[in-house]
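All protein chains but one are shown at their positions in the complex.
Now for chain A:
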């Protein structure tokens, strides 16, 4: 971005990345990437392993420092907003979470209130109400008093999502939230995020591994490969056989999902192809 003497007056709503570059130990993963997250919608970022999709999300979430460019939140540079204020507007579910030994579900979810609390971190009854709501919305109200190590993987992931909900942000970023979940729990979780989006108008951005679920649940699909965006837009128009080949190096047929009508990627391997599908 060139630095103009007078800043442009137009304020872009929502989360926007302008020419961001990120990397690890001097190795650049993403170089000068632009992306505008549509507000009030569900965006899914997909791509092959090591394509930089998690790195991009970490950059947007301010979990990883930018080497160049900037991320704008409603027009202002996120790196200049105090962290606490950012935490009141952007909730993040990172890939790795540590649950302290013996912590109760309600207590863990209550930690999402941190950016809303003062110096001494006293919980108010308002905080309790928000925590209760987050537990109910994620369907784990009956687990409030349980130690987290007694829960299953799917329940634990709900607890972490409840913590992010308790943060009460209009933007929620999630880094591979469905990893380690079986297919039933994957769908449950994506339904939960859809409800969050539709009921609360929250903007959801998630990195997903599973292409077909991404195509079904996302309003906006971002396909990445080699640190750049190969295609983005409505899943129906973006997810074609040629996009899949470009991004994943995979031959596939794309047919309409018989349930949702969204594109369904059917990969073609070396074996098991029927003689002639037509």
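Note that in this section a contact is a pair of C-beta atoms (placed from the backbone, for glycine too) under 8 Å apart; a residue touches a chain by one contact, two chains touch by 3 or more; residues count from 1.
As a convention for this text, contacts and distances are computed from a predicted model.
Colleague: Looking only at the UniProt record of the hidden chain, which name from "Iron chelate uptake ABC transporter family permease subunit", "Gas vesicle protein", "Tetratricopeptide repeat protein" or "Oxidoreductase" is the right one?
Modeller: Its record in UniProt gives the absent chain the protein name "Iron chelate uptake ABC transporter family permease subunit".
Colleague: Would you mind spotting which of A:35, A:51, A:78 or A:110 touches the chain that isn't drawn?
Modeller: In the complete complex, the chain left out is touched by residue A:110.
Colleague: Need a quick check: the contact residues on chain A for the chain that isn't drawn.
Modeller: Here the touching residues of chain A are 39-42, 58, 61-63, 74, 82-92, 94-104, 106-108, 110-112, 114-116, 119-121, 123, 125, 128-129, 131-133, 135-139, 141-142, 144-145, 147-148, 164, 167-168, 170, 194-195, 197-201, 219, 260, 262.
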